[in-house]
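Would you mind keeping the following structure in view while I ask a few things?
Note that one protein chain of the assembly has been removed; the remaining protein chains are unaltered in position.
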Amino acid sequence: MEKYLYITLFAPLVGSLFAAMFGMKPKKLFVGIVASLLLFISFISAVILLVHVASTDEVVKAQLFDWITVGSLNIPFGFVADPVSTVMMVTVTLVSMLVHIYSIGYMEHDEGFNRFFSYLSAFVFSMLVLVMSDNFAGLFIGWEGVGLCSWLLIGFWYHKPDLSRDQNPSISPAWAANEAFIMNRIADLGMLIGLFIIYWHIGSLQYDVVFSHVNLFDISIITMMGIFLFIGAMGKSAQFPLHTWLADAMEGPTPVSALIHAATMVTAGVYLVVRSFPIYSQIPEIGLWIATLGAFVAVFAASMALVNTDLKRIIAYSTLSQLGYMFVAAGLGAYWVALFHLMTHAFFKALLFLGAGNVMHAMDDELNIFKMGGLYKVMKWTAAMMIIASLALAGIYPFAGFFSKDKILEVAFDSHHYILWFMLWVGAGMTAFYSFRLIMLVFFGEERYKKYGFHPHEAPWYMLAAMAPLALLAIVAGFFEHSFEEFVTTLLPEYHFHMEGITKVALIGLTTLIALSGIGLAVYKYSKGGFSEKWKENPIYKLLYNQYYIPQLYDKLFAQPYRELSQIAWKELDLRLVDATVDFIAGIIYATGFKSRVVQSGNLSKMLRWMVIGLLILLVLVVLYSPVR
Amino acid sequence: MITLNHYLVLAAILFSISLVGILRRKNLLMLFFATEIALNAVNIALAAFSKFYHDLTGQLFAFFIIAIAASEVAVGLGLLIIWYKRTGNIDLDTLQSMNG
Amino acid sequence: MDYILSLLVFFPAVAAVLGFIVDRDNIKVYAITVAAIEFVISLILWMAYDPTNPGFQFTEYLPLVPAYGINYYLGVDGISLFLVVLSTFITLIGFISLTVEDNLKNMLISLLFLEMTMVGVFVALDAVLFYIFWELSLVPMLYIIGYWGSELRIYAAIKFFLYTFFGSLIMLVGMLFLAYLYYMATGTISFSIPDWHRLVLPFDYQVWLFLAFFLGMAIKVPMFPFHTWLPYAHGQAPTIGSVILAAVLLKMGTYGFVRFSLPIFPDASIALITPIAFLAIIMVIYTAMVAYAQEDMKQVIAYSSISHMGVIILGTFAMNVEGIAGSIFLMISHGIVSGALFMLVGNIYDRRHTKLLSEFGGLAKVMPKYATIFGIMVMASVGLPLTIGFVGEFLSLMGFYKISPSMTFLGGMSIILGAVYMLRLYKTTFFGPLTNEKNRNLPDLDGKELTSLIALTAVVIWLGINPNPVLKPINNSVESMLELMEKKAVTKEARELLHANTVKLEAK
Partner (left out) sequence: MEPIRVSLESLNLVTLYPMLIAVAGGLTILIVDLIKENLHKSLYVMLSILFLLLDLGALIGIQINTRGFFDVVLVDGIAFLSQAIIVVASMLFIPLALTSKRFHEFSLPEFFALFLFMVAGFQFMVASDNLIMIFVGLETASLSLYTLIALHNRMKSFEAAIKYFTMGALAAGFYAFGAALLYGLSGSVEIYKIAEVLTDRGFEPIWVVLTAVAFMIAALGFKLSMVPFHTWTPDVYEGASAALAGYMSVVPKMAGFVVAMRLFEFLIHSDLVWVRDILYLGVVVTMTFANIVALVQEDVKRMLAYSSISHAGFVMAAIMIGTTQANVGLFLYWILFLFTNLGAFTMLWISRHKSKIWHDRFDHPYEKFSGLVQIMPMAATIMAIFMLSLAGVPPFSLFWGKLYIMGAALNAGYIVLAIIMALNSAISAYYYLKLIVYMFMRDPVNVDGQTIYFKNASLSLRTIIGISAAFTILATAWISPLIEIITHYVRASGF
């Protein structure tokens, strides 16, 4: 079985390197095809692994060779295929494969075609390293690797100039890329510290060793581990306050947003928490804290999505809020639920993004949804699939979202955190509203695009074909709930609901109700030309529209002071103080030299005088400084 | 009754005089004289000591000093004369082409 | 095989002397050949080195001034082995990528002498011998900076020389006094480092001597606040000068800490961990900020190397295998990465004769190869896993975490701030629209540049993925050194710290 492990892992790498060979050459179609094929292979072997692990409850392990061996630290390149990682593998490879195929069409006219595929496959490889590694260090490799790839891909169109925030909320691709990288780095420091703590207490970074020993420790230590690891997770999963980069990351090509910033990378944080459940299950209060943060983000992000006019940003915010949901589940100990939502979300969110990509193509990269409308006529398929995705997102039966998202609400309610439940409930409503606001404004209502002179067209068949499986999954994935549960709970702890049917039904009712009403409101309002302009004057609207002014705040609070401080550090401290002191000392000595030359007046009688003075000094010393015996 | 100390005092006084001369005089010739005085002061002291110790070494030393003083004068005057030939005066302040 | 070290040390010198005869036009070929041979010899040394034996190997001993205990004593262990290889490697690469025309002969000859001193410092096992090479290395560098540098070159050169010279003289006093103490203790005077390692000193002596050595090392490293000669030296020096300075000469200081300070003054080193770590953290954070403020590409990298040296110092004073081995590895990786970065800056300088950031932008379109390699090096420099940069930084910080979590957190700032200035550098240079017309049709890297840079890239990746061949020998030597330290430590605190400084499962 190791064979399949390695195939899954390295096929994307091969694809990436293959594409890299043509990285600086003009577009070559086969590059994309080869890369996609390799991903297909990788997907297949991932499925094989999944089946194998599912059928025979054995965990497939493989070790390539030792990476770092120092002192008592030994980090191998070790990989493991257990229920959790196999699920992740399948999800990742599947979505990536589809995105690859989709990109062949999407990036058709981009001269960076080959480069794009090498980056994209490289990303898949790193992501697989992240999920398959059997130790924290390996996870960290993938962790940074995906960071790098997201940096490359966000900044893919690096040649665009920097604009001011009001022209382009995320200043430029390059800027957004750096922002993403640095924000993640901040979190990574936390994660590294987490690793240090684990190492210095347990002496290993292998999951099995760590998790088998973790319960030996004083609760405070485990708490530290939990906190610092979660800080890492916050960075990758863009949880508040490290969330700003995700929206800006939409500067990247849309397939990238679909794959990295919706389906896979951003969920790495959730994966980390799920993966290290033995730690978190020891420290429920931290879990609660995580859940609270998650719930907050769920609402907070959704609220921003309500008013935004940027097609991709809206979806980005919804991703954010869905991540919030996942953390609630993970935090409350319903790890498998979190994982389940992670998977379903991957499907329908990727679908949503790809649909958005089609729309962008159709509207030649116009993003303002108020310049669209009535596109249903020209792009039925896209519209259909996006509606499916939105329904799934909104959590309407029988779509996938219904099963996973409602589970999370149930968990919240069941564990008696009613406030959390309420927040999520409101969030669900918002979600339903903004997703259908989007649908309405893009696909229905008057055809505003005409006055901007766009000529939309449906995407080519293979792009739609690439989306179809996702659409399918967005519909049916939910029905695998139970098989999924029993599969992953062979590793993850089960979550026992202890509330009788009636409340359960009531809850589902309530959730569906708010979702439907959200949809209803959106459909009703926007079929009637939407809200009146004066809403735009409303301070709340402004607040939401400007993302609570948080980016500006960060600018004022961190970026600018840092810039100024470093200027001071250089110009004032380093040059004026430290260096000047050194030169000053040297200068003093040199100046003394000039002063001392007067002794050498060259006048003989003065010279004689010096001699006599010298003698006299000695004689005076004879008198004054009487010898100490 | 004149004791050793009187001689020593005399010697000391002479020596100081010579020092003063060296400090004050701007004339090269006078400078040489001043140094001679210094040496003679020493001679007196030495003579006195050797008498005091009933030991000839001191006088021996004195004789050597006289001889040396003589040769010094020889060399000194030689230099002085050349200088006078070249510059036409023997003022100390003329010799400061080199300084710093 | 017995005399391989002498061969390694003096081959370049002899070659340099002969180089005077070689014809001007062929001198470069000659130099590259010599450097290549030297590199091969060092590789042979590595192959022949027995990683299981932590002690000094290939030792050569020959009394020089027996009356005063000075000997010609060479040897190499895991700690120094790779610094030797690094020196020869970087010299070779530097020669290949050399673009200087003016007075090339003198430059190459002095560089060959420099190579001798570099290798010499790392293989010398006699303090005076060490000192000789240590000081001698200043002279060729003085010439290189002072003659081939830019406007302020003479100021920079003299500042570099005097500053380091001053520091090392104080260190020399320390050495002499240490030899005297050894004489007091054993009745025979000796400057040989292994002898000193065995010498147990009372605490107060340790502190004073430690400080004497510290001054010499700290100025060389350079540690805040003795670092101000570095920006000038780098800013003014020609490319090859900066490359070697950053890659090897700075390492002499950190190497000195590992070779002298820790094993000879264990108690003092441990007692002074906090202040030194404090300085190191200032280096990390403060110089990172200064680097961010720079307007000149080269200065950014110059300051960045100070910042990284801070991490190295932290690792060295972690007093555990993880940290020290990590710091030594970081010396090597930083040598390669910063060397590469300086070369890259040199390439662009050769094309545009300016290093000002404001002159550039959007180069990625014009020079994709250049941009790619630069990107890789930037990533290595910010310590991305699977590049050479990560291993050392990770281990150093991990090691120091055991000493002080909070300080490690501050030191860890380097992974954030490093990304900040490096990505800014990269963005302003390569991203954005191509504004400056002068850059419109710059040629991409040519074969000569590519060969040297690809070689470096290969090492960066290879050692990033598989650092163990390097780490193992280091690990063994460091372990034995720590045992020695624990054995000879006199203060209770030191012994406890050294004893407790490994992983233990602390069950509740």
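By letter and in written order, the chains are A, B and C; residue numbering begins at 1 in each of them.
Keep this in mind: a residue touches a chain if its C-beta (ideal position, glycine included) is under 8 Å from a C-beta of that chain, and two chains touch if they have at least 3 such contacts.
Owing to the predicted nature of the structure, the values given are computational and were not obtained by experimental measurement.
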*For the chain that is not shown, enumerate the shown chains it touches in the whole assembly.*
A, B, C
*Give the residue, chosen from C:F58, C:F95, C:F122 or C:Y143, that touches the chain omitted from the document.*
C:Y143
_Touching residues on chain A - with respect to the absent chain_ = 589-590, 592-594, 596-597, 599-600, 602, 604, 606-608, 610-615, 618-619, 621-623, 625-629
*Contact footprint on chain C, counting only the chain that is left out*: 63-68, 106, 128, 131-132, 135-136, 138-139, 142-143, 146-147, 153-154, 157-158, 161-162, 165-166, 169-170, 172-173, 176-177, 179-180, 183
*Can you list where chain B touches the absent chain?*
8, 11, 15, 18, 22, 28, 31-32, 35, 38-39, 41-42, 45-46, 49, 52-53, 55, 57-58, 60-61, 64-65, 68, 71-72, 75-76, 78-80, 82-83, 86, 95, 97-100
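Here, only the chains that are shown with their structure count from here on.
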*Centre to centre, by mean C-alpha position, how many angstrom separate chain A and chain C?*
36
*Just give me the whole-number Å value for how far the CA centre of chain B lies from that of chain C.*
66
*Would you mind pulling out the distance in Å between where the CA atoms of chain A average out and where those of chain B do?*
97
*Could you list the positions in chain C whose residues touch two or more of the other chains?*
none
*What does chain A use to touch chain C in their complex?*
23-24, 65-73, 140-141, 144-145, 148, 155, 158-162, 172-175, 178, 181-182, 185-186, 188-189, 192-193, 195-197, 199-203, 213, 216-218, 562-563, 565-567, 569-571, 573-574, 578-579, 581-582, 586
*Which part of chain A faces chain B closely enough to touch in the complex?*
597, 600-605, 608-609, 612
_Under the stated contact criterion, what part of chain B meets chain A in this complex?_
19, 22-23, 25-26, 31, 92-93, 95-100
